[in-house]
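Working notes for the structure below.
Complex shown without one protein chain; remaining protein chains in place.
Per-chain numbering from 1; labels A and B assigned in written order.
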Amino acid sequence: MVDQAVIREKAKEIVSREDVKHLVGWRKGTFGYRVSPHWVETPEDAEKLIFSPLCSPNLTTYLTLEEKLPLPKGEEPDRRKTALLVKGCDSRAAVQLLTEQGIEKEQVLILGVPCRGVIDQRKLEEKFPEALGGVEAEWDGDKIRLRFPEGEKEIAREELLAGNCLNCRYPNPVWAEEILGDEVEPWSDGKAPGVEELEKASPDDRWAFWEKEFSRCLRCYSCRNVCPMCYCEDCILDRLNPTWVYRSVNYSENTAFHIARAFHLVGRCVGCGECERVCPAGIPLGKLNQKMVEEVRDKYGFEAGTDPESLPFQASYDPQDQEDFIL
Amino acid sequence: MFMSEKPRVGVYVCHCGINIAATVDVEAVVEFASRLPGVVVAKNYTYMCSDPGQQLVQEDIRKENLNRIVVASCSPRMHEMTFRRTLQDAGLNPYYLEMANIREHVSWVHEDQEEATKKAKSLVGASVSKARMLEPLEEKEVEAERSALVIGGGIAGIQSALDIADAGYQVYLVEKTPSVGGRMSQLDKTFPTLDCSACILTPKMVDVANHPQIELMTYSEVEEVGGFVGNFEVKVRQKARYVDIDKCNGCGDCADNCRVKNRIPNEYDEGVGKRSAIYMPFPQAVPAKMTIDPDHCLYLTRGKCGKEPKCQEVCGPGAIDFEQQDQVVELKVGAIVVATGFDTFEPSRKPEYGYQDSPNVITGLEMERLVSASGPTGGEILIGEGETARKPKDVAFIQCVGSRDQSVGNEYCSRVCCMYTAKQAHLIKEKIPDADVRVYYMDVRAFGKGFEEFYDRVRREGVRYIRGNPSEIFSKGDKQVVKVEDTLTATPMEDEVDLVVLATGLEPRADARGVIDLLRLSQSSDKFFLEAHPKLYPVDTSTDGVFLAGCAQGPKDIPDTVAQAKGAAASAMIPLSLGKVKVEAQTAEVNQDTCRGCGFCVEVCPYSAIELTTVNRFGHAVNVASVNEALCKGCGSCSAACLSNSVQPRSFRDSQIMPQIAALGVRK
Partner (left out) sequence: MSEPFEPNIVAFLCNWCSYAGADLAGTSRVKYSSNIKIIRVMCSGRVNPLFVMNALQQGADGVLISGCHPGDCHYLEGNMYARRRFGLIKELMEFVGVDPRRIHMSWVSASEGGKWKDVVEKVVEDVREAGPFEQFKRDKINW
């Protein structure tokens, strides 16, 4: 159980501290059921904070997105902390950034919120087109209660939750200064049925699936922008010298883009599902990244963002790493 | 990486006589190259590495203002250095060179001329693409330590150490056992001159101990080697002897009175002789000091030796010191010579020869100890013990035991066994004139100076050579039966003899893996240490500043060992005499503007050559990676780990490799 009032009170307290610049949380968005990130700078701002199954955004991405503007001479950088509200997956993103030195421990103040899953926006619009007019959501046991202006509806969680939430192994934040709510019982072993289905298909069927998906890619780069792990100042997929991927939008370059990004996320992706959520073309990027998450977990025994002291997966090796594929 | 000038590429395709030209249509490759973007000159020549070949390139650099050179010829591992010098002498930065391997990788391995030519064109195209993206590099220099480390105190290590020291440089000679001398000290007489081994070896052993430039560290092992050529950082563990060598005068009273006197198999005698727990490996040991064996000494293993350890009781100078500890010494040296020697083949791996079943089946080295005046039998060749000891009448030598034998994994020939067998056969005839000595051989290899003459002499003395490889050797009463076929007369026989000597071959040392890990050595297919090139660099390794000498690199006899040791010493002295070494130019570089300070490269670098430093980016303190060029070896592991491609090894940047991929992908 997470009480919004508790969150608001805590936020007010945190933001009043001298050493905290602002707190990032969620508030009701401006369009339909959408939820926006909310920067709380004063205790009054904290009143707008919410927490509900609609709170999909992974706020950790704002830690690295925050632009460091050039400082006038003589001015010292603002070294106050950024406080952050995180769900289970989001907290792992923060830990992963820590192991990669993308953030410093002293720069952040993590407030964890145990999460039972968030609603998949496409499933919501499909089942309840009226949601576009505005809806609020809350948990009712194992069901989700949707409060429309016209009335309430209830639906089983499996029908509405995002795919990555259904196979989530870390609903409770793994690293936080304080956890604001009761811990949740994990419900999944982490295997995604969508991934398994693709693994069992023939190579030709698999390619047919992905070719169709990648053909729809617009190269809008929303997936990259929203991902907490993608924060290189100058992404190699944008570079011209050398040119890894051309800017033309065709399925050859699109495939290369997605393979490259998926590979860069190996051992770093925490499965927050944001990439799939924001894709305007509805490409199931979650399947691609989740496959590698499972691969790394099963064959190499590593999960991103679970241990702040761990070495980055891509910069380490185990003398016992498998080599049955080597001639 | 800013391209300040347009690349003007010169392509030179070598015929290499007919090595390339017989399979690859050189003219067609030249024609293809001339049409590639950036190529100003495309020529061919019979031998590019020759003087006229090199001059051709140099003239064109001057006349045509070339600033990139592609040589399509043999492997760059062969002639990259040669052609770099060609460029340098013509005033062009030597790193503007790229080579296409169209010999080892094309003309020598493909038969179809059309396919070979097509592939050669493709490889040249790739090289031109890369050449266009090359950048000028500078070879920096660092100071070199004017000292050397020699690992191993056998004849190879001794010789190398003496040569380097005689030239005036400091040498640290580290030997694992309590005395220098190695295998040669175990030999009686050496072939073919029948020189007494100890007589020619001991003066050198004494020289090494007394030489003002040599620090002799016996009973010591090298534990760690770091750094690079000219600046190796070495840790040596000097094991505790439990004897104060400044007080010990080598009198041996302790060994005579030891409570486990003569109960421990003596390594020097290959286990045939015995020693005490406190011992000197052999009478002419250098240094002539006693050592306590910590695995067998009663006091050290059980904490108690009678009322008081006997050795301590009888030692006049009071040299016994059970409180002694291992000491770790840190050294800085400029070059390292590896002379760690060999082990012999363990004959129980061929159980059909009955080595385990009878004391009268012995190895060549054990025979050497029997025949030695300093051995367990005082030089008498005896079988049986005590009362039943007698001289053997019939002796059989079996050649190629553990060599030239796929079934035990040693395909190679051990080179010395034919000759040491002939020598031992001769010595037996000398000591037991009416003995009937036969040698069962596959081939007799008497290749060296005086070898064939010695082999003739030994046969004239009555030693019988029978061509056949025994299938089995078994005991029958107190005789050994050698079951063998004389292949020249096609006669199978069962030869009953008193003593069988197995001419066991040479193998790499059992602890070679430790040395390999220490120094990053490679192994050849026969598992001995790999030289940098079998013909042209027989004493170098792939690690600059580390050299090989003696049987560690492959089986060989004493003259060849000494020659190689002298060669290794000469090579080791090159950086020492210059006093400086060139540092790798193809090191990694970080684009600090795009680096995001994640530290992946720092983790990955095997040489800890990268670290995170703080830079000022518009007023903010930002962590970025920075490469220490003295430590960087240019492997590029950092680059593959970098997600923003910020760290790149020079000459192997993504922008230099990817054009190669693009060119090779083109199908013609």
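One rule holds in what follows: contacts are C-beta pairs under 8 Å (C-beta built on N, C-alpha and C of every residue); 3 or more make two chains touch, one makes a residue touch a chain.
In this text the structure is predicted, and so the values were computed from the model without any measurement.
J.: Could you tell me which of B:Met81, B:Ala389, B:Ala621 or B:Ile661 touches the chain that is not displayed?
T.: Touches the omitted chain: B:Ile661.
J.: Any idea which of B:Gly53, B:Pro76 or B:Gly354 touches the chain not displayed?
T.: Of these options, the touching residue for the absent chain is B:Pro76.
J.: Name every residue on subunit B in touch with the hidden partner chain.
T.: 37, 75-78, 101, 103-106, 108-112, 115-116, 118-119, 122-123, 126, 516-517, 520, 522-525, 530, 542-543, 586, 604, 606-607, 633-637, 639-641, 645, 649, 652, 654, 657-658, 660-662, 664-668
J.: Extract the touching residues of subunit A with respect to the undisplayed chain.
T.: Touching the chain left out of view, subunit A contributes residues 198-199, 203-211, 214, 244, 246, 251-253, 255-256, 259-260, 262-263, 266, 288, 291-292, 295-296, 299-300, 314, 317-319, 321-323, 325-327.
Quick note on the criterion: only the chains that are shown with their structure count from here on.
J.: How far is the middle of subunit A from the middle of subunit B, if each middle is the mean of its Cα atoms, in Å?
T.: About 55 Å, centre to centre.
J.: If we count contacts the way the header does, which residues on subunit A are in touch with subunit B in the complex?
T.: 68-73, 75, 77, 100-102, 231-236, 239, 241-244, 264, 311-312, 314-316
J.: Please output the residues of subunit B touching subunit A within their complex, sorted ascending.
T.: Spelled out, the residues of subunit B in touch with subunit A are 593-594, 596-601, 603-604, 612, 617-621, 623, 641, 643-645, 654-655, 658-659.
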